Structures are given as structure tokens and as C-alpha cells.
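First, the structure itself, so that you have it in front of you.
For this view, one protein chain was removed and the others were kept in their places.
The block that comes next holds subunit A.
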Amino acid sequence: MDEHVSTLHSAFVTVNHTCLKGHFTSNSSIMLLPFLLRGCTAKHYVQQVLSGTRLCINCCNIKGLATSGGQLFLRRTPQRFLNQSRGAKTHKRKHQEDDWKKRNKTVLTYIAAAGVGMIGLSYAAVPLYRLYCQATGLGGTAVAGHNADQVETMKPVRERIIKVTFNADTHASIQWNFRPQQSEIYVVPGETALAFYKARNPTDKPVIGISTYNVVPFEAGQYFNKIQCFCFEEQRLNPHEEVDMPVFFYIDPEFDDDPRMARVDTITLSYTFFEAKEGQRLPLPGYS
């Protein structure tokens, strides 16, 4: 009896050792136990050993060593049932994964389509914006509906007198003497007016100049229409030559209707002359 107890005790110790070392040989030692138990009557010791092995198996399982032998001691569903349920689970999971894959693919295609759409939109934005600007006249671009027949039919608005002042500038490199011949003119909207600038070339060489203009205040520039002037085309002055440069313009009668122009009484027309280099072509203002 004592021998049995001692062997049981030694078996318990070996089981503990192997458990601590984490070897699979605990399997073999555990297998030994039933043989030992057959010949034993000490229930107390048996129970002790069983609890010990349970602890051991638990710690083995915690370490990740799910031993088939351990299954026998722990109250778990038998192996064959586990396999069946695991099979059902994998089948479901596979279906789920397929589902996810499909969903991912559709989402990716949508994102790719959106990206391509954005790039296309950025390219299309350039002509679309141009059309929009022409239709609404935003940014001071020439409105498409602006026509020259208006000059014929427009009626002068006699109540509104506007003072138009003239300014002349030259770029640093051009040596012309360029100045207006009148400092101001009083006009009314809807009436054509004539103004003169004078330019003189004091040098001994012919100089080609080209000019641009500016209207202040900016919003009034929309209503300032030039029928004919001397700007945007090359003008050649021979040495020591002096010429008169006329500007034939009118202010749109709609100027009087615009509430933003209600307090505008003075419009300044400013011309600037630059020297034109040979073979240089300036782009026409507006969209060309």
C-alpha cells in the first residue's frame, strides 16, 4: 500500500516536473497513471493526483499545448464533435470572407472611379469656367452680348454728368513724350466723346510703341466702351515726329441704372506706352 502511495507520489512529482518544463512527455506520464490507479485503493491520493494533473493540464493549455490526453481529464466536448462544429464554422467564415472580398472589390472600384472622375473634372473645369465667365460677365471679361449696334440706338442720359480725367504714362524704356491734350471732359452716359493725346519722339531713331489702358474705378471699366483708339496696336513714330492720338469712346447708358455706380462721378482713363520690340506679338486682351 505504501509502495503504491510512494509510486503515486513519484508519478505526481514527475508530472509536475514535466509540466513545469513544458514537455509533451507529460502525456506519457499521464498515461501511466491509469495503470497505477488500478491497483490502488487510496482514494484521497488519487483525487490529489487528479487535481494536480488538472492544474498541470490547465497550465499546459495556457501555454498553448492542447494535448489530446488532456481532453480526457478536462470536461470538454469530445474531439469528434469539435471537428464537426469547427467545420461548420470554417464554412461560414469562408463565406463571410468571400463576402468581404466582394465588398472590398466593389468599394475599391467605386473609389477608383471617383478618382478618375476627379481628374477628368479638373481638366474639364478650364473650358467650363471660361463659358461660365462669358455667360455671367464675371471678372470683367467681355460679355458675349456686347454689340456695336447699341451705339446707334442709345439715348444719352442728360441728368448724369460724369467727369472723365485723362492720364498718360510711359514705360521707363520708351523715350516718347506722351501726354493728354485735355485734363478732363464732362460727358453723359450714352453720348460719344472724343479726346486727344499727344505723343512726340525726341530721339533720332524711329520708335515703335504699343499701349494699353486702364480705367479707374474698376467697376466703371465695364461701362467704358471705346469705339476707336490707338491702343493695342503698334504705332511707329519717326524721329522728331509729333502726332495727335484720338480716343473715341462712350459710357454705356446702363451706367446710370447700376446701383454700384450711384456715387461714381469721376472716371479716370489712363494710357501707358511701352516700347515694342521687333517680332514681338502681344496677345489680345480677353480670351483669344
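As a convention for this text, a residue touches a chain if its C-beta (ideal position, glycine included) is under 8 Å from a C-beta of that chain, and two chains touch if they have at least 3 such contacts; residues count from 1.
Methods note: contacts and distances are computed from a predicted model.
K.L.:
There's a gap in the complex where one chain should be. From "Coatomer subunit zeta", "AP-3 complex subunit beta-1-like", "Cytochrome c oxidase assembly protein COX19" or "Dilute domain-containing protein", what does UniProt name that chain?
P.N.:
Per the UniProt record, the undisplayed chain of the complex is "Cytochrome c oxidase assembly protein COX19".
K.L.:
Touching the left-out chain: which of A:Val107, A:Leu194 or A:Ala262?
P.N.:
Among A:Val107, A:Leu194 or A:Ala262, only A:Leu194 touches the chain that is not shown.
K.L.:
Among A:Ile111, A:Ala125, A:Ile227 or A:Ala262, exactly one should touch the missing chain; which is it?
P.N.:
A:Ile227
K.L.:
What residues on subunit A make contact with the chain left out of this view?
P.N.:
That gives, for subunit A, the contact residues 138-142, 148, 151-152, 154, 156, 181-188, 191-194, 196, 212-215, 218, 221, 225-233, 235-238, 241, 243-246, 248, 250, 284-286.
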